[in-house]
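Handing you a structure now.
One protein chain is absent from this view; the other protein chains keep their places.
Labels for the chains are A and B, by order of writing; each one numbers its residues from 1.
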Amino acid sequence: MIEVIELTVNGDRHRIGVPSHYTLLETLRYVLGYTGSKQGCDKGDCGSCTVLVDGVPTLSCILPVQEAVGHEVTTVEGLAGPDGPHALQDAFDICGAAQCGFCTPGVLIAAASLLRQTESPSRQEIKTALSGNLCRCTGYTKIYEAVELAARAAREGRKPSELVQR
Amino acid sequence: MKLEDLRDKQKERAASDEELRQALEREFQVIGRRLRRTDGLSKSTGRTVYTDDIVLPGMLHGKILRSPHPHAHIKSIDASRALALDGVHAVITGSDMPVPYGILPWTRDEHALCVDKVRYVGDGVAAVAAVDEETANRALELIEVEYEAVRHYLDPKEALADPETPIHEPHKPGENGNVSKRVHLEFGDVDRLMEGSEVVVESEYYFEGTTHTAIEPHCAIGYYDASGKLTVWSATQVPHYLHRELARVLDLDVARVRVIQPAVGGAFGGKSEPFDLEFCVAKLSMATGRPVKILYTREEVFYAHRGRHPMLMRYRTGADRSGRIKAVDASTVMDGGAYSSFGLVTTYYSGQLVTMPYAMESYRFDSTRVYTNKPCCGPKRGHGSVQPRFAIEVQLDRLAEALGVDPIELRRINSLGSDTRSVNEFRVTSNGFLECLEAVEAASDWTNKYRRLPYGRGVGVAGSCYISGTNYPIYPNEMPQSAVQLQVDRSGRVTVFCGASEIGQGSDSALAYIVAEELGVPLDYIRVLSADTDLTPVDLGAYSSRETFMCGNACIAAARQIKEQVRQAVGEAWGCRSKQVALAGGWAFDVRDTGQRLPISEAFNLAEARFGTLGAVGCYNTPKDIHGDYRGGTIGSSPAYSFTAHVVELAVDPETGFVEVEKIWIAHDCGRALNPILVEGQMEGSAYMGFAEAILEEHIFKESGLHNAPSLLDYKIPTSLDTPEMESLIVESLDPEGPYGAKEAGEGPLHPSIPAIANAIYDAVGVRPDRLPFSPPRVWTAIQARRVREEAGELVLWKREPRETALPVTGD
Partner (left out) sequence: MLRLHPYRYHRPRELAGALELLKVHAGNVMPIAGGTDLMPNMKHRLFTPGHLVSLKGVEGLYGIEERDGEIWIGACESLTSVASAPLVKRYYPSLAFAASTIANPMIRNQGTIGGNLCLDTRCTYYNQTHFWRQALGFCLKRDGDVCHVVKGGTRCVAAHSADTPPVLITLGASADLASTEGTRTIGVEEFFTADGVWNTARKPHEVVTRVRLPKPPAGLRTSYQKLRERKSVDFPILSVALAVAMADTDTVASISLVVSGLGAKPRTIGQLDDIAAGRQLDAGIIEAVAEQAYRQCHPLANIIVDSDWRRAMVRVYVRRAFRDIQSKSEAAA
């Protein structure tokens, strides 16, 4: 059965028809074309599909799409603004925190939520916040460094690139 | 806008006078710096396009029907009900693609879909194309397959003992069809030297299978267009081999087949040969005239597998009183799963790749790969050598213990050194192993920790060596292993075309750094277009840690031709010798007077005016006279070897058996770090992956042949909270053959993780868990067993005084 719903993604309101049994991830990727959010495990085990729903990190692959109706959905594509990439996105690039890049969108969403709550997260707080996002490339070290760099940049009101010596 | 205006924009971005003067002082401008990747921002902003992100007009969706039996004959397949389902466009079966395939031309024992027999639970039997994935799923349920189940083998020992129901037809009548490959090689007189050894240690080791678990599941799209040209987009790490095999299996002219590799979400060896979905999307597209996509479920990724072989290894190691290795005798049974894959090579690697970094007087190995009715094993990061490395390095720890020598010192005593040959005759040039040992020894404060930490805490060391690419390609030929084509625009933009496969390791970035270094253009003037068989010259792919080494060399060769043309043209314009002209920081400038300079695009324009359109090709082929002079002596031979040492510090909870790996110091000789960030990323990712195999991961099966845990919930890859802290210590030995001296960094640093952890567990609690993974039940059981023997007076109290023995025994 096709259901007509209104979905707000990255500030844009979409009126779309979706099969009523679709998840938010299926809708984002296959109906709306927001392919930034990834599918890695099928069922909520890996975190690659993480998006913000009203600012809360949420596994879109196990969220019925109807539960996103009436809420603000933010995907990795929505983190960057007209002024350029989000500090985290730039810091990930600077620190080499994205290798294959497949888990990166989910990791970034979880990290963005952490930085909204905490100005100076400890290493342990970062680990805990990212403990639902499996990364297979980096061993996580460069990811922590990137989150710490972005946090420092935000605290100092500067760009991450201004804080690193090359 | 006038041409001059365009140049002004470039001048703003180019290096200042001061920066140019500094540039003259430095050997490199780009190489060795902590730069961004070429694809980093695209990935972090979610813009990178992976295969499943591609939607083509009119695209159909395919699914593959898989066998529920581990071993059965296919009696019949009836797809009529599936074909009758609304929305179904085609059903194909094995008989539609009867040509067998295999990544190695000598062992083609697979079919795109099974023809007459299934060999593991999950083997592909039929495939469907339909309007959407859900319709395709429903169609699968309507395909009727009649099977006749036969005896299945999960244990290689049983498969070896009972040739009555062979999984494959024997190579020759009378042979056991369950034997996939056997290799027996001996260097020196092992028996005599073992006999003469003053200390001999012997043990049996078991390495449980593990799998790659890239986060991106395999995905492929096929489109057979109206003109009869086939294009396949696939998450592969070997587009060139896929290109050839598609043409062969589908009986197409290879010149009318195109393979495009979009961004790949991790591979680790798990995407390094053709898979059923790639043939199926192609064939289904040929059947329907429409693009067809197949995306594996996570469960299917576990069935596709090609992961680490389980190995049962018996090792004897003999040494003299000073600790010099006199003889190593290894005997290994490998569980290959249902097909060959790279198994022939794996069987050689299990013996050939572990002779270094040590000098040994004699060496013998006997490896047998056995077919079983399980998903096929193949190459996982550190192909073939991670398992025996575990055995070799724990043997050395046992030897050090027996001799009362510090295990780092024992490794120093036996270090092979540079510019020499290994016992199995491989040429070794640069070798930074001693520096690696020194680095981890100092950084970890080893001497104050080894055997000195309290009970339950320990440190362990291990070393290793790995290849920078294989000396010989997978199919015999004399052509280059890697090639690059450069195209230079009047704007200063340079495009690098190369068949190299970017899978997250950073090969695209390495190519860009090299061109930026040679031609002096800003990094973002460089476009890398890789892995598209219609556009890029051949590179053999991302396996055996060959990309940076080989396509890097090819890229240097191409870039230097253009560099010479540019310097000559500019020199002529300035009336100076071309040697006086340098290219750096966005300028062509006079090394004697940096004030004399031109924006790089203008320099390119001078060269184009002088020589015609600027472009160049470069290639790399391996030296062919550096291997062992015996049958099999080419396998494991590499133009350069990397070296690694790890020290691990950990805590064992004796009450539960949990091993908490707290820190891994990783020293790796990568020759030269083209970008230290990328090298560290490979070192940390490798060490993490080894740690995971040591502590958590098991690719195991139930008696019925069903995979035990085909999901990311049940197959335990580490979360951020499980992963230890890691410290990367880069060692640069400057290899004479590598690009700027570089060697590999993507696989070598994995090897010592597992034995270093094993040795640290021994240091912590005095038990040697010789079976992987070191899961809490195994470690706990070993601790309990040691306690019993300690209490019986058979063993000394490990790192405890007699009065401290009141630690409770927690079991029955």
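Note that in this section contacts are C-beta pairs under 8 Å (C-beta built on N, C-alpha and C of every residue); 3 or more make two chains touch, one makes a residue touch a chain.
Just so it is clear, the structure is predicted and the values come from calculations on it, not from any experiment.
Visitor: Just to verify: which one of B:S203, B:S331, B:Q561 or B:T781 makes contact with the chain not shown?
Guide: From the options B:S203, B:S331, B:Q561 or B:T781, the contact with the absent chain belongs to B:T781.
Visitor: Out of A:T35, A:T58 or A:Q89, which touches the unshown chain?
Guide: A:T58
Visitor: Given that one chain is not shown, which residue among B:T165, B:S418 or B:T719 touches it?
Guide: Selected residue, touching the omitted chain: B:T719.
Visitor: Can you name the residues of subunit A that touch the chain not displayed here?
Guide: Residues of subunit A in touch with the missing chain: 1, 3, 19-23, 26, 39, 42-45, 47, 50, 56-59, 61-64, 66-67, 110, 128-129, 131-132.
Visitor: Which residues does subunit B use to touch the chain missing from this display?
Guide: Residue positions of subunit B that touch the missing chain: 66, 68-69, 121, 133-134, 137, 295, 297-299, 655-657, 696, 700, 702, 704, 706-711, 713-714, 716, 718-722, 775-777, 780-781, 810-812.
Here, only the chains that are shown with their structure count from here on.
Visitor: Could you put a whole-Å number on the gap between the CA centroids of subunit A and subunit B?
Guide: Spacing between the chain centres: roughly 28 Å.
Visitor: Touching subunit A in the complex: which residues of subunit B?
Guide: 33-37, 39-50, 52-53, 55, 212-217, 263-268, 297-299, 503-506, 677-678, 680-681, 684-689, 711-713, 717, 719-721, 723, 725-726
Visitor: Taking the complex as given, what residues does subunit A use to touch subunit B?
Guide: Touching subunit B from subunit A are residues 29-30, 33, 35-43, 45-46, 48, 75-77, 79-80, 85, 88-90, 92-105, 108, 126-128, 130-144, 164, 166.
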